[in-house]
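For this view, one protein chain was removed and the others were kept in their places.
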Amino acid sequence: MSHVLAVLEQRDGSLRKVSHEVVTGARRLADALGGEVHALVLGAGAISGTDAAGRFGADKVITATNAGFAQYAPEGYARAAAERAKAGGYGAVVLAASAQGKDLAPRVAAKLGMPLAADVTDLAVEGGAVVVTRPVYAGKALLKVKVTAGPAVVSLRPNVFTPVERPKAGAAETVVVPGDGGRVVVKGIKAAAGGALDVAEAPIVVSGGRGLKEPANFKLLEELAQAFGGKAAVGASRAVVDAGWRPHGDQVGQTGKTVSPSLYVAVGISGAIQHLAGMRTAKVIVAINKDKDAPIFKVADYGIVGDLFEIVPKLTEEIRKLNG
Amino acid sequence: MAPKFHGVDFYNTDSLLSEEERAVRDTVRGWVDDNLLPVIAQCYIEGHFPKQLIPGMAELGLFGANLPEEYGCAGLNNVAYGLIMQELERGDSGVRSFASVQGALVMYPIFAFGSDDQKKQWLPQMASGKVIGCFGLTEPDYGSNPGGMITVAKETADGWVLNGAKMWITNGSTAHVAIVWAKTGALDDQGSIRGFIVPTDTKGFSAKDQKGKLSLRASDTSELVLQDVRLPKDAILPKSGGLKSPLMCLTQARYGISWGAIGAAMACYDEAVSYAKNRLMFGKPIGGFQLQQARLAEMLTEITKAQLLCLQLGRLKDAGTMTPQQVSLAKRNNVSMATDIARETRRLLGANGILAEYQAMRHLANLESVYTYEGTHDIHTLVLGQEITGINAFS
Partner (left out) sequence: MKIAVCIKRVADSETRVKIAADGKSLDDAGVKFILNPYDEFAVEEALRRKEQAGAGEVVVIACGPQTSQETIRTALAMGADRGVLLEAASVPADGLAVARALAAELQGGGYDLILFGKVAIDDSNHQVGPMVAELLDLPCVTCAAHLDLAGGRGTAEREVEGGMEEVEFPLPAVITVDKGLNEPRYPALKGIMAAKKKPLEVKPAALGTAGLEIVAMTLPPERKEGRIVGEGAAAVPALLQLLREEAKVL
């Protein structure tokens, strides 16, 4: 019997939604290992939204505080998480492969002297060992990997482990972490112009390419995204990011972000292989393009051929009606 | 962003290249994809050479790449030099012409026929692209017969006076320096031909672009006029003498062109294959129709032959045994096959093939010039004929 430590993520004193996915993934492992899920969140004080951890399956929620932990403190967080993992004798440690998680997970794993199975899209326990699936070669292949040394440190690809309500006690504990945040100090986050919703974490992504013709025309996609009621982010192809129309953080593709939303709408994007690498795992893909031979139609579940300047406003109007 | 080119290598000729040769080829290939291809169609339409690329080309070391390191050059072997020309011409024949002229027709004669002082003075500056040169051999009435030239250089007390006109001179209007070939003796004395380094700002020298070109539009082609151009004694290339000297330069350039033509052919073939696989007609890709497959098979065959031909030619050059006649065979064959491939690609592309956004027609138009310059196809035919039979059939 082994417990699983789920390392959650907060920003500005609030639990980030991706943490629900982490608890869900940890719960799945814990059920297979026959143990509990202990959620750990690090911050400077109480973190709001931590009750959700119990709802998604955490037996315990530990808030570990330190004055230097308000912002992400790479060294302090890694020390605290690793010490907790060692002290608790966990069979597995689960994090999100978010921007923070990609930084934190390797540090925790190295501190534990354990391997890190990173950015996984599936996990299970087979013959007592944690076995994960992770995409490689820009998603062109899947690797099934067995963790042969324990505890398994695993990071989950965001937007893949759909949170599942599995209410558990979620008993809250607070513990003070001694020491400071460490040598690497995060001063703050400069917010990007666009929305708070990141393309890698949004359930719906509406992406635009060169077919939009001008940067100002991205307004059409912003309006469409808004019509989905706060669930959609606007993405961009490499061409329009390179042209300076959209920020790099919005880029979907091999040299941008890999996204896995429930719905991906590609507008005026031809569908170069490098773009497909970034969104091919979306649950449903819709393509809107005036060229019926555009490669994007080969991967799209549904396509509309025609003038996006007519189609997108109509789509926005209809989605608004749907959402009331 | 231009899509990356992946090469055409049906017979794994890559395995016959050294790691350095592959690295050189890959570097220039990437540079061409990133810097030349995005601008070339526009330059071609507007009719100007993309001058802004000169510093980048110089920094990479593309000028006089097979000349020794002591002059600031890359010191590459001739196969690597050929691969550079291949990749440049895959971009555009006019841009490759710029590099050919600078390297083989300006830097090479200074290297081969110049004094130590001349080499030290000019070669590093030319390698770095600070000084651009041109090669003045061809005249309005003397193309295939350069020995008939009427540009003269009369010796004076303190130097030389040159009079004459040259035509079809690549880089003429932008060059800082012209390597001019002139007769120092009687007009019927080919042996009196010598080479001269002429700074283009010398009084009496003028260069004017030839207008109305429908080929090599992304290249400067000029007329040179020399009217009592006075030069100091040390303007002469001391080791030059006779028609042999400029012909040796031409052999260098023709060697590079043999490789260059493969590049143009590859660009067209790649475009043809991509189009054939994606263009749907009558419910299937046009690449599924027999006539298009025949076109593509022919193209691949010719490119493969030319690759192996050039590779051996390069090895012979590096071994020091290459003959001008061997170069004639390669230039003649490769430019001819490349022109055919460009034409067939143009046709395969259908109506789209007449647009500048596709490469084929630009390459086709360019290759018509390449077919004619540096020894016309027919001249090289007679070079081979004479080599085979021993009988001069030129006149």
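Letters A and B name the chains as they come in the text, with residue numbers starting at 1 for each one.
Criterion: contacts are C-beta pairs under 8 Å (C-beta built on N, C-alpha and C of every residue); 3 or more make two chains touch, one makes a residue touch a chain.
These numbers were taken from a predicted model, which means no experiment stands behind them.
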item	value
Listed residues A:S19, A:T50, A:Q100 or A:S270, member touching the removed chain	A:Q100
Listed residues A:L5, A:A117 or A:V177, member touching the removed chain	A:A117
Candidates A:A80, A:V267 or A:I319 - the one touching the absent chain	A:I319
Residue of A:Y72, A:F161 or A:W245 in touch with the missing chain, whole complex considered	A:Y72
Where the missing chain touches chain B, by residue	4, 6, 19-20, 23-24, 27-28, 30-31, 59-62, 65, 69, 73-76, 80, 84
Contact footprint on chain A, counting only the chain that is left out	72, 74-75, 78, 97-100, 102-103, 105-107, 109-111, 113-119, 131, 134-149, 182-192, 195-198, 200-201, 204, 248-249, 254-255, 262-263, 273-274, 280-281, 283-286, 292, 297, 299-307, 310-311, 313-315, 318-319, 322
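We adopt the following convention: only the chains that are shown with their structure count from here on.
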item	value
Whole-Å gap between the CA centroids of chain A and chain B	54
